[in-house]
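Just passing along the structure, written as structure tokens.
The other protein chains are all here in position, but one chain of the complex has been omitted.
The block that comes next holds chain A.
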């Protein structure tokens, strides 16, 4: 089973290593991890996607909370959260296939951000399944390169996960 957790950490060197080291050392299965600064530059927010049962998830949360640089750990209920991932995909294209690809891109409400005689770069945001589906559709044309950010997630409504009380 997949779980998503949001982790607020101090924005200091080595913190990412502490987090990723904890996962490998304790044998937790980490699926994706994305990091970026928060509105307060002293803190970063990580969204971590973990595979495992509830016992594993509980240990992940508790072990992360033990780290001195970790300010807050919060499980995100997928039913009550918005989840997004960004991918940019470089796909082979020529004059015969370009318009078909553009149609697919349009259906997925993705965007073309670079065009060359033999390739296109496509930008897509959405939940994991949407990105997977677009990737699947583009595979027939030849995916030359792809970069996915991993998931970022946030609880709907006024509830917040932040450093302060």
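Simple rule for what comes next: a contact is a pair of C-beta atoms (placed from the backbone, for glycine too) under 8 Å apart; a residue touches a chain by one contact, two chains touch by 3 or more; residues count from 1.
To be clear about the criterion, contacts and distances are computed from a predicted model.
Undergrad: Which protein name, taken from UniProt, belongs to the chain you can't see among "Tetrahydromethanopterin S-methyltransferase subunit D", "Na(+) H(+) antiporter subunit G", "Acetolactate synthase" or "Succinate dehydrogenase and fumarate reductase iron-sulfur protein"?
TA: Of the names offered in "Tetrahydromethanopterin S-methyltransferase subunit D", "Na(+) H(+) antiporter subunit G", "Acetolactate synthase" or "Succinate dehydrogenase and fumarate reductase iron-sulfur protein", the one UniProt assigns to the missing chain is "Acetolactate synthase".
Undergrad: Among A:69, A:97, A:135 or A:149, exactly one should touch the missing chain; which is it?
TA: A:69
Undergrad: Identify the residues of chain A touching the omitted chain, counting contacts across the whole complex.
TA: With respect to the unshown chain, the touching residues of chain A are 9-10, 14, 17-18, 21, 25, 55, 58-59, 62-63, 65-71, 163.
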